[in-house]
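Here the structure comes first, spelled out in structure tokens, and everything after it is commentary.
Below, a portion of the complex is reproduced, with chain positions unchanged.
Letters A, B and C mark the chains in the order given here, with residues in each chain numbered from 1 onward.
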Amino acid sequence: MASALPPETLRVTIWNEFIHEQTVDQVRQIYPSGIHAVIAAALEAKFGTEVCVRIATLAEPEHGLTYAVLAETDVLLWWGHAAHDRVEDDIVQRVHERVLQGMGFVALHSAHASKIFRRLMGTSCMLRWREAAEKERVWVIDPGHPIVSGLRDEWFELPNSEMYGEHFDIPAPEELFLVSWFEGGEVFRSGCAWRRGKGRVVYLSPGHETFPIYHNPNMQLLIANAVRYAAPTGGMYLGQGRNIVPSLSPISATHVVDENLHRAK
Amino acid sequence: MASALPPETLRVTIWNEFIHEQTVDQVRQIYPSGIHAVIAAALEAKFGTEVCVRIATLAEPEHGLTYAVLAETDVLLWWGHAAHDRVEDDIVQRVHERVLQGMGFVALHSAHASKIFRRLMGTSCMLRWREAAEKERVWVIDPGHPIVSGLRDEWFELPNSEMYGEHFDIPAPEELFLVSWFEGGEVFRSGCAWRRGKGRVVYLSPGHETFPIYHNPNMQLLIANAVRYAAPTGGMYLGQGRNIVPSLSPISATHVVDENLHRAK
Amino acid sequence: MASALPPETLRVTIWNEFIHEQTVDQVRQIYPSGIHAVIAAALEAKFGTEVCVRIATLAEPEHGLTYAVLAETDVLLWWGHAAHDRVEDDIVQRVHERVLQGMGFVALHSAHASKIFRRLMGTSCMLRWREAAEKERVWVIDPGHPIVSGLRDEWFELPNSEMYGEHFDIPAPEELFLVSWFEGGEVFRSGCAWRRGKGRVVYLSPGHETFPIYHNPNMQLLIANAVRYAAPTGGMYLGQGRNIVPSLSPISATHVVDENLHRAK
């Protein structure tokens, strides 16, 4: 039970579509237990008992994202590619509300085209792409940003990557900390952050399923930093402890009624 | 036919829910021909033959927003309040795509809670409100911004206004040019702008239907400036003339296929 | 010696002009040991042994800001009003370089007109003001921002404040988390943050010397949060531990020579 966790534990849920790893040999060899397993191990190696990682996948009831799970999640990571359209709209709505209430959200690689990421962004989130196992060089654009903390150089390389290139149809990132260079001639805003409601949203682009990118120590460091960065800071008038909000009742589109006509006197 | 317009004409469509003016006496007295009529007259007084204004309302087929109308619209203004939920989702989708393609969008007052504005923002767009006919003082925060060009002072007052107050759940405005002060003790980010895709989005908050706010010369100036500001600038690789894009085929959620593997040589 | 501190200690230096408290009775009664003493006590009450607070004042040699002091400072707070012009330019230059290297900088109240804040901003930082002991209501604009974490309501009041009003000539804040309402009819962006180089810069406006504003628990909470927020996160390729950079040699205006022509192969 999460309620038995020490109060400072960072509660992370990794959502993985979990299809390619079960259907494509090349992917299974790289991620035999799923992409989520490699990311979970990396977070546990980094944070130890300070983190409690949960897994959720498309095939589970409610895609593994029940109200109870979301209520106990501080940061949600999302990896999807082949089945964006099979994610139920009401689950998307539920996650969206939870982000606005303060849950961190980290979109990985092809999650750029997921329903939830596009809803948070308000744009098409389309991009240019090419699979050619080419070199990607990831440059740090904002060396003081917490998500790049601990990188040992101003750039690192991924020898075989899927190219994701501009134009990437996102709202201008509120914080742009990585830009990638590709051997084939493209550039890409590969590390971006935004705030939506009380929640923080991070996008990290490297991570194709047919390359062992989530085994790369720099990528693992970036993901761990992104998780810590996206975690809610408590926020205001939200009660004590880590419960961002007491309930998950749907947000109404209508006005908030201002019961206290607190006029200045 | 729009095709007979001089090539530089600014083609504006004002969308009005157009309910209160027909059902509430107080509103009818202020806007006997509809809020849209007052705004249209203000734009025509300001721009003369440089503007071509079209009206669209909720009750019309497709809410007056056919593909043909949108294809000939450079800037769409939106006023709605009582019937946000009656706007069809596929019309919202159509408008959304058109904004991403470059059409300007100006949301007025209670349009903050419209489906289309919330989709563009990715947040709940909720706010605090109170109807007390109180004084609103609108302050210029960015005196070099084109939308405030022509205002004669650093602020202007609306003697009777509906209070819209913070927290306003929007993404941080890319450009914040107005902040309002309310007699009752609140503040509000009352003039904001964002870019979404190739389109510009503006929000102007003053404009309650029971007060003659759209008759105010300063508000008329702000709206005219917002229209000019939000108009597409032609953009890149979009052909000649004012056609933002040749077609309105739906945007796919899938990747853009990059047919030209234009490697640097 | 700071080198004997535990490695996680937050090293804060409070710089105070320290003139009004010694020359004006009204100010001395509120801050008998100086504004800095009240702020230091608040930080120590909040952070306990996790913080090490140092004081520096205008009258000291090098204004108390030697290279050694700055090298051991994670976050510098600045309060000045009557003697901005008496701060030596080479000290300003030294502080500026240190911020670019990663030191946090928190400008308080009339520090808006200090040389160092104006250099970091690149604008005049002028504003509108009035001393009338009027009510200021401070509104939270970004309820998920770490600097407002712990506030119990969406706003708090200061019964007697100096009015600081718009237009405030600053670059658009990268993060705007507070906007103030004033009884006399003005608004003001009273809590703002920017990044400059690897350092974070925060501005908090309430804090006039003739009102006991730094005794206010909400203001003390905001300042403590701002200090934590502005602290360097370690940053990239900067070695281990908390030393942001090994040396404080002046930044040259000339290009960085790129010795490694690290061409992609």
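We take it that contacts are C-beta pairs under 8 Å (C-beta built on N, C-alpha and C of every residue); 3 or more make two chains touch, one makes a residue touch a chain.
Since this is a predicted model, take the numbers as computed values, not measurements.
**Student:** Taking the 3 displayed chains as part of a homomeric complex, how many copies does that complex include in this file?
**Tutor:** Oligomeric count for the entire complex in this file: 4 copies.
Keep in mind that, in the parts below, only the chains that are shown with their structure count from here on.
**Student:** Round to the nearest whole Å and give the separation of the Cα centres of chain A and chain B.
**Tutor:** That pair's centroid distance is 32 Å.
**Student:** Could you work out how far the Cα centre of chain B sits from that of chain C, in whole Å?
**Tutor:** Between these chains, centre-to-centre, one finds 38 Å.
**Student:** Give the residues of chain A touching no fewer than two other chains, as numbers and ranges.
**Tutor:** Correct list: 174, 183, 195, 197, 264.
**Student:** What residues of chain C sit close enough to touch chain B in their complex?
**Tutor:** On the chain C side, the touching residues are 137, 139-143, 154, 165-167, 172, 175-176, 179-182, 185-187, 189.
**Student:** Quick check on the complex: what are the chain A residues that touch chain B?
**Tutor:** 84-85, 100, 113, 115, 118-124, 126-130, 132, 165, 169, 171-172, 174, 183-185, 194-197, 251-256, 258, 261-264
**Student:** Considering the complex alone, what residue numbers of chain A touch chain C?
**Tutor:** 102, 135, 137, 140, 142-146, 148-154, 174, 181, 183, 195, 197-200, 232-237, 264
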